[in-house]
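A single protein chain has been removed from this complex, and every other one stays in its place.
Let's look at chain A:
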Amino acid sequence: MAFASDRTAVASRPRISTAALRSAALILFIALYTAFAAGPFVWVASMSLRTTTEINADHYAFPWPMHFEKFAVAWTESNYDTYFFNSAAVVLAAVAILTVVGGMAAHCFARYRFPLKGVVYFLIFSTIIFPPQVTVIGLFQLMVDYGLYNSRIGLVLVYVAIQLPITIYILEAFFARIPGDLFDAARIDGYSEWAIFWKISLPVALPAISTTIILNTILLWNEFLYAVVLITDDDKRTLPLGVLRFMGDQLEDVGMIATGLMIAIVPVVLIYVFFSERLIQGMTAGAVK
């Protein structure tokens, strides 16, 4: 008996310390990763409260005194109110069109069989093969030809085009998992295909729909390349272009760039904080039943 209890005592001691060691390693890893990921963000945030002179004196000093007035200056004197409105309008319109058009396309791909389905699917997805840098020159010429250059509507259309494939892809995968009996039941209940899309497909796929809405909103809110190529007028610029205002040929107002970046980033962070749970839910959702 004594022998047996000795053995369990010996065996149990290292087991506890292994578990503790493991969680310590995990916490260390998470802490390092958080520092790595959040570090630049914290740095820009601290710089947004300091003047360029202060930053030049010491890049990493604690922001004291805090120059909150820089935000007001950026907002009122550097046209950030217009940029903010432009960003909001362009992103809202693009995301709304993406959700409805992408949802309908995904519904069709998931539910119906039609001629050339594979070809249409390939055509939509072929657009993501090329990096944007390859197509942007051609796109620029196209937009000029159609009178959509330097127009917010043109930018909305481009945003819809670039985000449509991934939107359809995410939604189609989800729609395809909705049991077909649901649609049959709605048909028998007397509903048209159009009504079924709005009353069954969309509400049942709400987790996936909100995933695409959040994803598209964040990506397009931060979009820079297409915006800088296709927009020239200052009063049509979106927020990511706002930083250009503080970049001259000779001089870079680093402090104001940081302030401008913070104005652009804060909405994204807020969206993520409030919707991240839903985002994860949509990405991992499996059970439709």
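As a working rule, a contact is a pair of C-beta atoms (placed from the backbone, for glycine too) under 8 Å apart; a residue touches a chain by one contact, two chains touch by 3 or more; residues count from 1.
Quick note on the criterion: contacts and distances are computed from a predicted model.
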| query | With one chain of the assembly withheld, which option in "Sn-glycerol-3-phosphate ABC transporter ATP-binding protein UgpC", "Response regulator", "Carbon-monoxide dehydrogenase medium subunit" or "Malonate decarboxylase holo-[acyl-carrier protein] synthase" matches that chain's UniProt protein name? | reply | "Sn-glycerol-3-phosphate ABC transporter ATP-binding protein UgpC"
| Among A:74, A:155, A:170 or A:200, which one is in touch with the chain left out? | A:200
| Any idea which of A:186, A:214 or A:264 touches the chain not displayed? | A:186
| message | Applying the definition given at the start, please give the residues of chain A touching the unseen chain. | response | 179, 181-182, 184-192, 195, 200, 203-204, 206, 288-289
